[in-house]
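Written below as structure tokens is the structure these notes are about.
Note that one protein chain of the assembly has been removed; the remaining protein chains are unaltered in position.
After this line comes chain A, so read on.
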Amino acid sequence: MKLLTHNLLSSHVRGVGPRGFPLRLQATEVRVIPVEFNPDFVARMIPKVEWAALLEAADHLRLVEVPKEPIQGYEQDETFLRKMHHVLLEVEVVEGTLQCPESGRVFPITRGIPNMLLNEEETET
């Protein structure tokens, strides 16, 4: 699971609503998988990023060199884009957990795939 994905995931446990974001990330196994850098692609992702959530997750993974916020003219700044490319797309959480900040429900991440299936009682109607 990439940090770009973590940045989008929220808990849908009943009653939690918008307080189900962001999920608290813990990792026991992390891998870096190189992905071809495409500046256009990264530039388009930047406006969609929830920065607080990203920084929190990056912090839990003890990543360094994470930009704190989008800088002006980021679309042309290759250094910035490459850092963001690495953080968002190349860091893969292979084993770990995601925790709902409101309900405390834990969702496991196994072989890179987060399992966010809820059982009957937990789902919103």
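By our rule, contacts are C-beta pairs under 8 Å (C-beta built on N, C-alpha and C of every residue); 3 or more make two chains touch, one makes a residue touch a chain; residues count from 1.
Note that contacts and distances are computed from a predicted model.
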Protein name (UniProt record) of the chain left out of view, among "V-type proton ATPase proteolipid subunit", "Cytochrome c oxidase subunit NDUFA4", "Prolactin receptor" or "THUMP domain-containing protein":
"THUMP domain-containing protein"
Taking the full complex into account, what residues of chain A touch the chain not shown?
1-2, 4-5, 8-12, 20-21, 33-36, 38, 40-41, 43-45, 48, 89-90, 92, 111-118, 123-124
